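A single protein chain has been omitted; all remaining protein chains appear in their positions.
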Amino acid sequence: MTTTNKRGQVDRRTGWKEWLSPFFTSDLGIKWLMGLTGVGLLGYVLVHMVGNLKVFFGAEEINLYAASLRELLYPLVPNQSILWLFRIGLTAMFVFHIWAAWVLTNRSHKARGDIKYQAKRQYDAVNYASRTMRWGGVIILLFLIFHLADLTLGYANPEFIYADVYHNIVTSFERVPVAVFYIVAQVALAMHIYHGAWSLFQSLGLANPRFNDWRRWFAVVFAVVILIGNTAMVLAVQVGILTL
Amino acid sequence: MTAPTTLDGHVPDGPIWAKWDQHRFDTNLVNPANRRKYDIIVIGTGLAGAGAAAALGELGYNVKAFTYNDSARRAHSIAAQGGINAAKNYPNDNDSIFRLFYDTVKGGDYRSREANVYRLAQVSNAIIDQTVAQGTPYAREYGGLLDNRSFGGAQVSRTFYARGQTGQQLLLASYQALARQVGLGRVQVFTRSEMLDVVTFEGRAAGVVVRDLVTGEISRHSAHAVVLASGGYSNVYFLSTNAMNCNATAAWRAYRKGALFANPCFTQIHPTCIPASDEFQSKLTLMSESLRNDGRIWVPATPDDPRPPNEIPQADRDYYLERQYPTFGNLVPRDVASRAAMRMIDENRGIGPLKNGVYLDFADAIDRLGRETIEERYGNLFEMYQRITDEDPYTNPMRIYPAPHYTMGGLWVDYNLQTTVPGLFACGEANFSDHGANRLGASALMQGVADGYFVLPATISQYLSDWLNVDPVPTDDPVFEEAEQAVTAKIRRLLDIGGTRSVDHFHRRLGHIMIEYCGMSRSKEGLEKALDEIAALTEEFWTDLKVLGDNESMNQSLERAGRVGDFLELADLMVRDALDREESCGGHFRVEHQTEDGEALRDDEHFAFVSAWEWEGEGVAPIRRKEPLTFENIELTQRSYK
Partner (left out) sequence: MDIRLRVWRQARGTAAGEFTDYEANNVSPEASFLEMLDQVNEGLNDAGEDPIAFDSDCREGICGACGLMINGSPHGPQRGTATCQLHMRKFTDGQMITIEPWRASAFPVIKDLVVDRDAFDEIIESGGFISASIGGAPDANAVPVPRAAAESAMDAAACIGCGACVAACPNSAANLFTAAKIAHLNLLPQGQPERYVRTVAMVETMEEHFGSCTNFGECETACPKSISIDVIAWMNRDYVAAQWKNLVKTGQG
């Protein structure tokens, strides 16, 4: 635990262990890292979308892009090494983000106590997005598992061909249930981002009357862009703009 | 224990400006290593109580502080709005310690003890220094230096303020200083705990008996010294600007244990409060005196003028304060302003639905300074007014009326703030010491902090030094046993009356009697009438009161019943004192004694003294002792603010 004595005098945190501990023990510390991983995940989702949009330029384009990702900096470094480094980082972010969500949610439930409000609450600031962060997150997680099985590993897609990204996307999204699930997931993600991309400034301590409205806009735009960009591909396949 | 007929305030010798220093030098000390051997009980966590508890804790004594509130931070001091005085002379307008002293003595209509007031003025500057260091966010000028405003009874700007929440910010500073000591383990705070009796042993204070307001449990606490900082008794009037729970029980119990009660009839009616709107009203809300800086007070020139204020042309308005008191204008002291308002209403020139108010108008100020400035200065007061009345003070003048607000009277204390019971001290509004017959605005906070932070911690060692290495009286001593039994018996008695009327019913009726006969103006026959009515009401209270519930859990009616029981006894004493003082001074206005233009007429020859009343027992008339007041530095004159 931390080395606070309840006297307003905190012994200075000398060793790096004491220094890091708050980020894994204190709600504020955990929340701060959550914001940080949030930023990383936002970044990934955006870049990932931009890259994927290459499907509209045809199979060669996107397959080349995917290939170049795998061969990034090759032959300077062994093939796929950068990709794996990146995958490890990404996994770490997801794992911490989700662990944090889990821990903080439990602590809040404990603080709420067993006796909830007996009469109906009247909320003024809480909105659907902020209230569904936790379940929305779970949907995103489920999506992710399926998504990896589907487009990275191919278990969920009988017609999966390694490295033929274009083919995989089209064959996968042609299946109506899959398409529907993808779109649902994108909506969940967009909502998650609508609150998250605003909330992270708060958690990272970046609030100031000067740019507070601007934060709102940032979140809205981010969420909308991701929603449109990602669903566009699913729909494009469904309406037959993208075909084999 | 019987006190001497004339009391000695133990004022040190020497020139007024040297007394305090000399006294601190002459006072016996308790050396730092020995302080932890002393237990001190503090009743109250207002400015005076929290300040004293924090200061004593910092010095190293073991302190127990009690409050009936659920947190020390909620003491009534929190409600103070306008500001706090100090003789800093930052505005360079000729202020000085002596001027603050002079204004306060004059404002108190020459019924206060010079030496105490001078000391108050002397420490006033340290208060501002200390509270700034503790983080009180006082109003500042653009250069970052402290800002000042003017208050009634002064021609200089010496009032420091934090918006309209000065009391809140000062109390939070003391509360936080107290919290720090609690964290350090030097002070223990007992919240939701009401002190119901003082325990004395061989004539000195030995401890207190306390009721836990949550469980009803009665507990005993012993200490070397007991400090009462339990606030004022304006709630004897039922409707006052004081918080709902303010009461006189602590002070009254001390009085019944032999502490003398000084000037009980010196009460202050504050001129600028929001008029009552209906009979269910539970309290009156103050509109800070600071509003008189920019607001102009007027009534229609002709009685029963039906027109709404904004349609009454200047010609038909009577700015009566500016007319009657050209030099001080709207900033005359409170007692003067209140009586002037009362005269207007008696002349049927009162305004508002119930014709029970006068106008406080900001139109000119808004024209002169612009709405923004006014908003900056009084924004939260204007909001408060709008919330309560549903009228917009930016466009319509405020309606205001005088209301009971502060009690100058209180436990008699000497220069050391010690009552006539050795080891029993009184600080803040609970004592009588500094404001004479009328308190100037922004000087109660000053006294509360002064007593708590600077005076008591310095003077208490004189008494304590005699008890080094003597343990406090054990709580299983018979004196504690008796005290506890008395307390339990009274609680039982209240619960067992089984009458038909609620506590509030009696409190409300007591309030009517007091405001009618012992309020803004008092007359012999009125007061005599009051004596009978109070006696009758007391009789009825003890036979027809109905308190439900038990003593084993939270019982708010029971709490109030005990307090109202004491108010009834206190009311009787107030009226006796008002009858006894055959003169008018400050807030005490006897219609028999007034100048031809209706101002208070003092009788210095016969009444230049403090009345200190001594309890003689149930149903026996109390005895009045005197402390003669001598004025060596200020000559007594007819107060004039014209």
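Each chain carries a letter (A and B) given by its place in the written order, and its residues are counted from 1.
We adopt the following convention: a contact is a pair of C-beta atoms (placed from the backbone, for glycine too) under 8 Å apart; a residue touches a chain by one contact, two chains touch by 3 or more.
For clarity, every value in this text was computed on a predicted model and none was experimentally measured.
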| remark: Touch list for the missing chain, restricted to displayed chains, reads A, B
| said: Out of B:Arg73, B:Lys257, B:His405 or B:Arg509, which residue would touch the omitted chain in the full complex? | reply: B:Arg73
| request: Please pick, from B:Asn85, B:Ser150 or B:Gln169, the residue that touches the omitted chain in the full complex. | output: B:Gln169
| field | Given A:Val39, A:Leu69 or A:Leu204, the one touching the chain that is not displayed | value | A:Leu204
| message | Given that one chain is not shown, which residue among B:Val11, B:Leu146 or B:Leu537 touches it? | response | B:Leu146
| query | So that we can see where the missing chain sits, which residues of chain A does it touch? | reply | 2, 4, 6-10, 12-14, 16, 19, 22-23, 26-32, 104, 107-126, 130-131, 133, 195, 198-199, 201-209, 212
| field | Absent chain, residues of chain B that touch it | value | 54-55, 58, 69-74, 76, 78-79, 88, 90, 125-126, 128-130, 132-135, 137-146, 162-163, 165, 168-169, 172, 175-177, 179-180, 182-183, 189, 191, 214, 243-245, 277-278, 280-283, 285-286, 384, 387-388, 390, 453-454, 457, 500, 502, 504-505, 546, 548-549, 553-554, 556-557
